[in-house]
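Note that one protein chain of the assembly has been removed; the remaining protein chains are unaltered in position.
Each chain gets a letter, A and B, in the order it is written, and its residues are counted from 1.
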Amino acid sequence: MQGLTTRNVLRGAAGLVSFIAALASPAMAADKLTYFTWSGYELPAFNKSFLTAHPDGVETSVFSDDDEAFTKVKAGFHPDLAHPCYDKIARWNKEGLLQPIDTKRIKNFDTIFPVFKDLPDIQAGDGKVWMVPWDWGNTSILYRTDLVKDPAPSWTLLWDKQYTGRIATIDAVHDTPVVAALLAGVSPFDMSPADLDKVAAKLREQRPLLRAYTTDMTSVEQSLASGELVAAMTWNASATTLKKQGVKVEFMKPKEGMLTWACGLVMLKDAKNVDLAYDFINSRLEGDSGKELITQYGYGSASSAAFALVPKEELDRLQLPADPNIVLKTTVFTGPMKQNDELAKMFEKVKAGG
Amino acid sequence: MSAAPSKNATWLRIYIVAYVVFLYLPIAIIPIFSFNNSVQAAFPLSGFTFDWYRSLLDNENLHRAFETSLIVGLTAAFLATTIGVTVGYMEIAGGDRISRTISALARLPILIPGVIVGIALLILVNLAGLGPSRVAIVLGHTLVALPTAVVIMRSRFLALPKSFSEVAMDLGAHEWTTFRRIILPLAAPAIVSSFMLSFLTSFDEFIVAFFLSGTEQTLPLFVWGQLRFPKSLPSVMALGSVILLASIVIATAAELIRRRGAFADDLPVTAKGNLPIS
Partner (left out) sequence: MSVSAETDFTAPAASKRRQRLFQFGMSVPGALATSILVLFALGVVLFLGFRTNDGSLLGGGVTFKNFSDALSDPLYATVILRSLAIAGFVTLATVATAYPVAFYLAFHAGRHRGLLLFVVTLPFWTSYLLRVFAWKVVLAYNGVLNSALLSAGITSEPILAFLNTPAAVVVTLAHAYAAFAILPIYVALENVPRSLIEAAEDLGARPFTVFRRVILPISMPGVMGAALVVFVPTVGDYVTPALVGGPSSTMIGSMIQAQFGKANDWPFGAALAVIVMLVILVVVLIARFADKHFGSRT
């Protein structure tokens, strides 16, 4: 083979290597905002003005659970913005993952309901916050009214032996273990080791009855629609979806209280595109964005301006009061849990059978 | 060689057919339902459609994932094959203990479950300051494909008649020249085959990529992400069919090339063994 002289081979190899190296280097060219969020929250309709100003300017990665997000960020993944929930803020902060957000740069910050704006863990002092609240909603039992006859309004439905194999629960630390704690009579937010044991026992009681621990809400919705499941712990968006489809379901009001959660946008400490990030947050706090959230998913927007844009009949249909304070009177707000790490580890063990 | 009596052979043949059917049936489900006009993968079938394949064309994230898989696969294949060629050659040609150890170590990843390779490399790339990223996946896939490359290359080098290089060296050529002008061309089909199979290994690989991915997803990761949406089930089937087809084509091509290469040694001169000179 004539051409295969040393020089040619080396030239060819060098060319190939540099070509591949050029391809393999991260796409640094276009400065895109990286946004790490719950699956389903990446819809372009939620940040229309951002996309008008910066077409194709955001690259979204999704997670199914914000503990999964936490570990991924700790494992070295560095997005610009992320979307955890309020109960995790202290934990993210403790690891030094966040940088404070200057509320002076957030146009509509004051349209956020005070109950969320003034949450203790997000205050960073000096007009800055660790998290800009964006969405809130409820967690409860979604059940088939034709397959479950007149259940007592209580979380114990998820522990009911007669529905063994047809119950599912959410695979997240701030949902299932919190409910187990409520039923075990301990406070989920500050547990002693003895309390943790009680919660573990309650969770162990539930395990043989479950079909799945999951964060895959659309699968759960399908299974409820087909009758494979009769009852499942879900967020209120699933109730909205299935009712729209005409499935006979009801979102329970348990006597121990539904869970209410609030989540929002945080900026990671080494975010590369800070200005883009502020643009994004501003675009999310426009009334339009919150209105989309309400009408599409039935979740609450943290922005009062958004609620103003939704007609009252719609809000009534969604069973969503325009003032979160009304909801919070009867629900359990998932705030920070002091023993989150131990609880997470224990929950993983129980799920595996231990 | 006297085979078992033909009665046994008939039972065996039936068994083989049943085995192959069982082997391919679940895999065949994927293309079948990719043309099915229904969101659920269930019988009875509801009519033929290309819709799901069409939906693949519009999906931005899918294109990005495909691009990432392509780049990662090509790079990992290049690295794995290069390392495989050097390691295989040094083990067979040199034969010293270090080379043999390196070759054994290079084939070790086969004995390590993917989850452990994943976590080991995750720690490694964090130590190196890279974190989960495309480069991390390239490193991971190079490691996963390395045993394949080494096995292919060393068996090829083993099969090359010694006489070729010995003659060249006797005639005064240096080892590098011999390698470049005799060994490499003769091993070229195996190199191409190794490259293609390494690429395929990376293209299909999920477990290690799961640990090492940053913002950019590979195709299998994209599929995994889509699995949570029952509505996108049929388009995942369509995508799966395309991936299956690509894998089959590449594997077949690699096999054909390898075979042609293996027969290339039978030049008229050396058909009967060593040259009269040596």
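Just so it is clear, a residue touches a chain if its C-beta (ideal position, glycine included) is under 8 Å from a C-beta of that chain, and two chains touch if they have at least 3 such contacts.
What you see is a predicted model; the values in this text were computed from it and never measured.
Trainee: What residue numbers in subunit A mark contact with the hidden partner chain?
Mentor: Answer for subunit A: residues 65, 67-68, 70-71, 74-75, 95, 165, 173, 207, 210-213, 223, 226, 228, 341, 344-345, 347-349, 351-354 touch the chain left out.
Trainee: Taking the full complex into account, what residues of subunit B touch the chain not shown?
Mentor: Contact residues on subunit B toward the absent chain are 1-5, 8-9, 12-13, 15-16, 19-20, 22-24, 26-27, 29-30, 33, 40-44, 79, 82-83, 86-87, 89-90, 92-95, 98-99, 102-103, 105-106, 108-116, 119-124, 126-127, 139, 142-143, 146, 157, 160, 162, 165-166, 169-170, 174-176, 179, 183, 197, 200, 203-207, 211, 220, 223-224, 227, 233, 236-237, 240, 243-244, 247-248, 250-252, 255, 259.
Following the convention adopted for this analysis, only the chains that are shown with their structure count from here on.
Trainee: Give, as an integer number of Å, the spacing between the C-alpha centres of subunit B and subunit A.
Mentor: Computed value for the inter-centroid distance: 38 Å.
Trainee: Applying the document's contact rule, which stretches of subunit A touch subunit B when the two form their complex?
Mentor: Residues in contact with subunit B: 1, 4-6, 9, 16-17, 20, 23-27, 34, 39, 59, 61-62, 64, 72, 75-79, 216, 218-219, 222.
Trainee: Quick check on the complex: what are the subunit B residues that touch subunit A?
Mentor: 71-72, 74-75, 78, 122, 125-126, 130-135, 138, 176-177, 180-181, 184-185, 211, 214-217, 225, 228-231
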